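What follows is an incomplete set of chains from the complex, kept in their original frame.
Here the chain labels run A, B, C and D in written order, and each chain numbers its own residues starting at 1.
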Amino acid sequence: TSFLDGGDTVRISGGVGPLPMVEVWADIYGDETDTSFDISGGGTGVGVSDVFNNQVDIAMMGREPEGEEVDQGLFAVPMLIDTVVGTVNADNPVIDELQENGLSRADMEAIFTKEVDTWGEVVDADVDEEITVYGRSDASAAYKQWGDFLGGEDDAYSENELENLSDGNHNGDQQVAEAIAGNENAISLNNINYVYDLESGELEGDVRPIPLDRDGDGELSEEEDFYETRDEFLAAVEAGQYPAPPAREMFLASNGDFDEDAREFVEWVLSDGQEFVRDNGYVPLEDDRLEEAQDNLAEGP
Amino acid sequence: MDRYTEQRLFSALARGAAALVVAVMILVVAVTIFRGGRVFLTDPAIAITPPGSRYMLEGDGGFLHAVLGSIFIVGPATVVSAVLAVSTAMYLQSDYSSERFSDAVNMFLNVLWGTPPIVYGVFVLTVIIAIGARTSLFFGIVAIAIFQYPIMTRYTDEALRSAPDAVRETTYGLGATRFETAVMTVRAALPGVIAGIIMGFARGIGDAATVLFTAGRSTNMPGGPFQGATTLPVLIFDQAMSFNAEVRSHAYAASFVLIVAVLSLIIVSKLLAGRYARYAPGGRHS
Amino acid sequence: MAETTESRSDGRLGRRLLTERLSSHWLRGAGYFAIGLFVLIVLTLLYQSLPLLSEYSLVQMLTSSNWDPAQNEFGFLPAIVGTIYVTILTMAMGTPIAILAAIYIAEYAEGRAKTLVSSFIDVLAAIPSVIFGLVALIVVVPFVGDYLAPAVGSSATGLGIFTVSLVMAIVVTPFMISLSVESLEALPDELRESSLGVGATQWETIRIVLLRAAGPGIFSAVLLGFGRVFGATIVPAMLIGGQTHLPSSPFATGQTLPTLIVNDFGELMSLPLTQSALIFVGLMLVIVVWLFNFGAMLLRQRLQQRWQF
Amino acid sequence: MTTNAALTTENLAVTYVGDREVDALKGVSLEFPMNQLTAIIGPSGCGKSTLLKSLNRLHEIQPHAEVSGDVHLGEQSVYNTDDPVPEIRKQIGYVPQTPTALPLSIYENVAYGVKIHGEYDSKEELDDLVETYLRKVNLWEEVKDRLDTPGAELSTGQIQRLCLARSLAVEPDVLLCDEVTSALDPISAESVEETLESLKEEYTIIMVTHSMDQAKRLADEVVFLYLGELVEANDTRSFFENPQHERTREFVKGHTAVEYTESGGVSTTESATADR
């Protein structure tokens, strides 16, 4: 590193999905070791692009690196598991039906691809409010995962397709949540940390998750209903009751091997750091997966 | 339509248009002042409190980093740009360059003047990547300085042109060198020159597009010239989109700070210009 | 005595001449800086655009509406159309109002009202556009979304081309007003007296005589306003809704060339062509500004000739 | 010599209430006889232009001008009337000091007033009008081949005649001219003077001039103002040969003296002894 790249501050950018966790980690680790951090969001794509352009030391990724990225030298290790969930306004005209019966993947696909226009059609009720679909305009991994989810088994919608099908796209998770909070007829998707209150883990704002009717039988069974609190949700994710996608592993990545300071931080994340994960609304890696990650890191690219 | 009806109609329209513009402006300022002022005045410390480590998520701490970022970026940029602009404008005067040359340069300046600031941002970022550097306060300064340069040069050039020829004849007639004369011409045109520099400063301090990609959009306190930084407009842009109502309310407080800064700048410039206008040759008579 | 004077001023003369020489080198450098900067910017942008330009046909990119960098689809048409849409709508809303308001200030207003309104507008021309964007988020967006768009039978979120245009009109109007007022006020009173003296009404005087005589100046004002709208970045980025498709109505969301850069610049630079494509957008912006300036210069010269007084 | 008045002022006073108050005209009552040329003279700042402009309310375009008294055009009041001001100005034309072409072609410059008032029926009639008035000011021959070029491209002297033609084309009863030759070189000035000379048979002309000599050459009547007050008004011959007031005498003499000294010749007139 030369003086031109800002010396010993560890710079991190990328997906806003893992952003809150990484900020907590950096906070704690920074206090312990006197390392300084500069962390910003921008979306997973930005993080990848930034490490390639040597703008940051670490990219936060909300998805697996793609083959093309690995070919160019991207080196990624998993750090935790997060998930994305469909969201609506708390005063949605059909909120009761949604919370009662949830929506199936096919329902959501119809909504997000605009095959269905009104809430009435969705739940078969006498409600003719039009649905407003919001998407993400930044390079969002969450959005990409959502496209993979919506497409079903072997199919996927690209971010771009989704963007163009929506009624408006917002630059980041928080902005989407805000838009949902401000529009009773809106639907979108959020990383769950933008749905449940960060501190309490309860549903406090105007945003509500849409329960997923996994088997598509038109109602929520006992094991499909876990949206009351964040902890409940996370437990379900950990138990595999929520599908992946939209649940997914998230990664920390660099261009080639990590620089020294960065590497020490990642090592810490993969050891001591894991204990903070649950408290902050994410699912920690399973033990063998964690070991694998630690070996990976030690080995290098 | 009867010509007198037409006359009445259009003077009413003109009045209406002016009233509309003024009303809209009052609305904008009032919203900023009230919403921002309320937030700011209940807790003025947020402008001088450094951001917490999760500022953008939770709004803990204040936005001192952006206030300082604005000062550390726009201040030096204005100085650099003003020096360059005044020098260029001096060179464009007839003692140094031919009319054809200054016409040509003026054409380039016009294009630069009209170039969208985002292009400067892209340009500087491209350079940053090419030389293997990282976005930082320093490159924010570079981008803003490039952005301000054509603005200041045009104002300064105009001001120098309007300085009476007799000033130049006088100083030359006393045996002054070209440079001594040029300095005196700048003094003679000082109110205009200052106005141009302040104009550049005001545009620079309000612009977000140039620093968006170049200064690093950092959420930390500026740590040095080659550390990331942010400025108030960029921060407001980021804050405005926040889910956290507290962060969003900070956007209004930051706007309030920004508006107050810009307005005081303009007032200061008017006062300064007025002071020097006393000395302007022919000022009293024309 | 005479000798000391001599040597004293000799040393001083040497120093003065040295300053003169050094300063003239410096000033020459500064003089060429403007050209150098422009050339450097254009060359850099051009060089970085080459990978894209060598890969795809320019015409095809400019006319294709499929923008999907991940699939190597680079259709600039949506952003170009969005930019044109925003620019035209903004100017259509802003120009008449700016000119009328300028007429009011320069020709109708008197005394205190005049000083008040004109200094108010001067000051407002300097307010950062991000603040207009911010205020628009709580005032204009709900207004357009809840009332205006439904009223014309279009469902919308309040974000979109119309909202951007409305806000940009507010941003550039004070700017255009100040410049137009300047050129109207620079006109000699004799023009007004000549016209009124044959029995013209004040409006006829303004419409037939003053607007022509100040035409080149007002034209420049509008042009500068146009430039600011055309290259506006922050307000559209906050309000346009960021969708790269051909807008179907004025209330639709969209993308402008600058917002395309803002929204996509950070991402996918791992794919070299995306970077190249976005830098090419920058190049397009510069070229359009260039062409416009050139055209405007010619037009202004002709106006000046036809409408001299 | 017809002496019935085309225009009369009654105690006409104008005050500019700006930063400081200036009583530019302090109650002037005057008669301007019909079909004669009246010259208004007086030292700089005495209110000549103010008087002239207040005759057709043109001073109203200046901010803060306050008027009292009245002006009558024949029987009709200029100030206490329901007629819109433009109608009054149509009857009382005004030619400004600086030769000013409107930003229109030569043709359109002359046609301007006529078109505004809509006082023509056909293009031919308008063409005729333009030609008539350009001839009347002796400009037709010089411009007939370039009627559609910008008026501003004429020489200053030609523009001043163009201004006259423009004012005449709306057929005013009275023509107000403010130092119309002062911006011109001697040759152009002469040709404008000739034009005025030929016009005064048909129109009532009121002219401000700073040149005693021009007044002598052109005017039938002379009005002398001093510090906003009317000092003396008389027919030209009596005015110069036999001034009634001390001030008039001094002014006429002073002017002659200054110009005399400048000319540097040796002279035998009494004014030669006046001090500068």
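Note that in this section a residue touches a chain if its C-beta (ideal position, glycine included) is under 8 Å from a C-beta of that chain, and two chains touch if they have at least 3 such contacts.
Just so it is clear, the structure is predicted and the values come from calculations on it, not from any experiment.
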Practice prompt. Report the copy number of every chain type across the entire complex, expressed with the labels provided.
Written response: A x1, B x1, C x1, D x2
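One rule holds in what follows: only the chains that are shown with their structure count from here on.
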Discussion item. Shortest hop count from chain A to chain B along touching chains?
Written reply: 1
Fill in: Chain occupying the middle, per Cα centroid
C
Worksheet item: Which chain's centre, taken as the mean of its Cα atoms, is farthest from the centre of chain C?
Response: D
Fill in: Whole-Å gap between the CA centroids of chain B and chain C
15
Worksheet item: So how far apart, in whole Å, are chain B and chain D when each is placed at the average of its C-alpha atoms?
Response: 51
Worksheet entry | CA centroid of chain C to CA centroid of chain D, Å | 47
Worksheet, complete the sentence: Two or more other chains are touched by the chain C residues 201, 204, 237, 266
Worksheet item: At which residue positions does chain D touch at least two other chains?
Response: 84, 86, 116
Worksheet item: So in the complex, which bits of chain D are touching chain C?
Response: 53, 56, 58, 61, 63-64, 84, 86-91, 93-98, 100-104, 112-113, 116-117, 150-153, 163, 166-167, 169-170, 176
Practice prompt. Flag every residue of chain C that touches chain D in the complex, lowest number first.
Written response: 110-111, 188-201, 204, 208-209, 212-213, 215, 305-309
Worksheet item: Which chain A residues qualify as touching chain C in the complex?
Response: 42-43, 45-46, 48-50, 52-53, 68-69, 72, 74, 130, 132, 134, 137-139, 158-160, 163-164, 166-171, 179, 183, 186
